[in-house]
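Encoded as structure tokens, the structure appears first; notes follow it.
A single protein chain has been omitted; all remaining protein chains appear in their positions.
Right after this comes chain A.
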Amino acid sequence: MLILRQLRKLNAVQRLQLGVDQSRRTLSDASLQYDKDPQPLFTDAETQRLLQSMTQLQLEKVFRKRTVADNSTETKFMTTAQLEKEFVLTIEKAKKLLQMPPVVQIKKDTERIISKDPALKDFDNSKYVFTDISFGLRPSERKVVVRDVDGTLAYAPLETQKRMNQLYFPLDGRRSYTPRMFSDEQLLQRCLDDHKYEFILDRLTVQYEPYEAEFHNISAKVFTHLNESKQFDLLRSTRHFGPMAFFYAWHRCIDDLLYDMIRRDYLYNGVQLIALSYKIHNVPVEYGKTLSQLEALQPTPAERALEELLSCLKKPSEKGIEQEIQTAIGKTEQDFAADEISLKFIEQYIGSEHALKKVQLELAVQTLKEVNLEKLQLFKGLKKAHGVQAT
């Protein structure tokens, strides 16, 4: 009993400290909060399509070997038709693994009193919490009510509701206390300095609900740190890339991400990013036409991944010389055409007043242009040498 009491005291002290920490954190990061509800813009079909396309789908990264308790594999014999079906299922599975965490507003806690019964005053010296534990309810639908010491019966605050949910229907990986990584500023900073972005964000999704203030604060902190360290590739092809790009577009700091995309030759993604920021801030620039043009030329990430999977079924003799040239250079004729369109769009963006790091971006575009020109010449030369007709 004594030990229990001690523990309770300790917890209370910890909670107090946490409260202090939180208030400090909100002060320091107040500038990077979503000032209005981002949800309608985020859930918009076009935004979702842009974000998914920007995320890309690298099968190796999505299905990397995870160190989980059970990571057994199954080996099967299959016909080619079965295998093709399995490939389609694999892509579906990958899409599911890339499901983006929702971006919603911070939910304010409202006190909802059911009844006040002064007759019940001092029925006990502690509150009573009643939880509906019937099976199959969603966490948000589960009713949790609190009978206070002074006799009022009210719906439980969000914190208590989450705690009771976790108590009766635990979510895998969530702790009932705040992990020290999130409560201790220094530890979080250390994690950030070690570039463990994906780990932090994964843990954040499990530990907190998307509408909690901590979720917003910590993710904002991660994204700002990422913007400084410029290691965007660590999050590419993970579920957090979409919210990250959305965050940058919302706060008008897409230039570093755009620079990274240009340097890695993901021009199509760059165009999408610019289009997204135009869309969020209602900039009167016509981007729909360029996007639809590019869409016709470029496959979606899912299609590309499926193609990659199917290509390993083909025998090397079946592949024509044209394809061989394409794989050697890494680009098709359509890609070159798409690059031209997207470069035009990006240069237009750099010229406008929305770009902040103009010199850097211009240089990147210039070098990319030179590399692309060389590639195009090589491509044409190889085609000519092999006698493939240019279309």
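One rule holds in what follows: a contact is a pair of C-beta atoms (placed from the backbone, for glycine too) under 8 Å apart; a residue touches a chain by one contact, two chains touch by 3 or more; residues count from 1.
Note that contacts and distances are computed from a predicted model.
Visitor: UniProt protein name for the omitted subunit, picking from "Small ribosomal subunit protein mS40", "Chromosome disjunction protein 3", "Exosome complex exonuclease RRP44" or "DNA topoisomerase (ATP-hydrolyzing)"?
Guide: From the listed options "Small ribosomal subunit protein mS40", "Chromosome disjunction protein 3", "Exosome complex exonuclease RRP44" or "DNA topoisomerase (ATP-hydrolyzing)", the omitted chain resolves to "Small ribosomal subunit protein mS40".
Visitor: With the missing chain put back, one of A:K85, A:K127 or A:R180 would touch it. Which one?
Guide: Checking the options A:K85, A:K127 or A:R180, the one contacting the hidden chain is A:R180.
Visitor: Out of A:S140, A:T327, A:S352 or A:Q377, point to the residue that touches the absent chain in the complete complex.
Guide: A:S140
Visitor: Out of A:K36, A:R66 or A:K315, which is the one that touches the chain we can't see?
Guide: Checking each option in A:K36, A:R66 or A:K315, the one touching the absent chain turns out to be A:R66.
Visitor: Tell me which of A:D172, A:E286, A:E318 or A:E353 is the one touching the absent chain.
Guide: Considering all chains, including the one not shown, the answer is A:D172.
Visitor: Where does chain A touch the missing chain, residue by residue?
Guide: Residue positions of chain A that touch the missing chain: 39-40, 43, 66-71, 96-97, 99, 101-102, 104, 138-140, 171-173, 175, 179-181, 184, 187-188, 190-191, 196, 199-200, 202-203, 205-206, 210-211.
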